[in-house]
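Right, chain A next:
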Amino acid sequence: MLVKDYMTRHPVMAEPSMSLVEAQQMMAEAKVRHLPVVETGKRLVGLVTRQTLRIPPTELASLNVWEITRFLSDLKLEDVMVKHRDVITTEADLPLEQAAQVMIQHKIGALPVLEKGIVVGIITEIDMMTQLTELLGGNVAGVRATIRMPNRKGELAKMTRAISEQGWGIYASGGVPTPKDPSYWDCVIKVRDVSKDELLAVLERIEDQEVIDLR
Partner candidate 1 sequence: MSSTDRGHAPILRVRSAAISYETRYGDVEAVRDVSFDVHRAETFGVVGESGCGKSTVAFGIVDFLGANGKIVGGSINFQGRELVGRSQEELRKLRGDQISMVYQDPMQALNPSVTIGDQLTEVLTVHRKIPAKEAREKSIDMLNRVYMPDSANVMKRYPHQISGGQQQRVVIAMALLNNPALLIMDEPTTALDVTVEAVVLDLIEDLKRDFDTAIVYITHDLGVVARVCNQVGVMYAGEMVEVGSVEAIYANPQHPYTQGLMRCVPKLGSTKESSILYPIRGRVPAPKDRPKGACVFAPRCDYAADKCYNEKPPLSTIEPDHSARCFYSEEIDASSWTPPEGMVPKLAARTGGNGEEPLIKLTGLKTYYKQESKSLLSLIGAGKSRYVKAVDDVSLQIPANQTLGVVGESGCGKSTLAKTIIGLETPLAGEAEFLGFDLTNPVSQRDVKLIEELQMVFQNPDSTMNPSYSVGHQIGRPLRRFRKVPSDAVRDEVIRLLHAVRLDESYYRRLPRQLSGGEKQRVGIARAFASRPDLVLCDEPVSALDVSVQAAVLNLLMEIQHEYGTTMMFIAHDLSVVRFFSDYVAVMYLGRIVEFGPAEAIYAPPYQPYTEALLSAVPIPDPTAKQKHIRLHGTVPSALNPPSGCPFHTRCPRRDMVPDGGGICEKEIPPWQYETEEHRIFCHIPLERLREMEPVVTAD
Partner candidate 2 sequence: MTASEQTMPKISAQPSPLERLRGGISILFESKIAVIGLAIILFWVFVAVFAPLLTPYSPTEQDYLAQNQGPSAAHPLGTDELGRDVWARVIYGARVVLIMLPVTDSFWLPLGTAIWGVLLGLFAGASLGLMGGYLGGWVDEVVMRLLDALMAFPVVLLYMIIIASVGASATNVVLAIDIVGTPGIARLVRSLTLDIRTRDYIRAAEIRGESPWYIMFVEILPNARGPIIVDAMLRVGYAIFAMGTLGFLGLGLPPPSPDWGSMVAKGRQYILAGSPWAALWPSIAIASLVVGLNLFADGISEESTRYQ
């Protein structure tokens, strides 16, 4: 689970000399929210997002409508972009969760992925979300069960053993500490080719564990 496996390669990119209007159009066309700004050879010089492109009204207040048009058409990305030194980036070989931590820490929605200063991809919240859904088997049909189990060794194994004894396969799984109760973990699994009742029957037989959600 490294960044390079989940990032979007060949991100849509823009040049510093591109006009604001054009960049907006491009983002709309390509359905992206972040636009790494690169100079020759995909070398990162900055980043624009839809927010950056939204010009604060205060700046425009004093201008009449013609002036606004001219102001906007003259505005280049290099004037509004977040400069390279302020752009938070990541490396392709980092684990995915580290990249996520960076995003959380800085409260940002996307990280350009660099290799020797060259943009090789971009990783966004969406990519993370996609992985989350994949992690939890959001795209596969099957029975999803949430099991609350004590936070100690062997509990997960107990459950998986119970399922595998039936010859079923766990297609996705994930676990988080139970909200507000650090001594328990909530574990989500997705099992295919099985009915809810069969699964419930098996899971309920496991000691110390409790099925809190089944759908």
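Selection criteria: all candidates are chains of the complex that A comes from, given by their letters.
The working rule: contacts are C-beta pairs under 8 Å (C-beta built on N, C-alpha and C of every residue); 3 or more make two chains touch, one makes a residue touch a chain; residues count from 1.
All values derive from a computational prediction rather than experimental measurement.
Any copy counted, the candidate of 1 or 2 that touches chain A in this complex is 1. Taken in their complex, chain A has these residues touching candidate 1: 8-10, 12-13, 25-32, 40-43, 118, 120, 130, 139.
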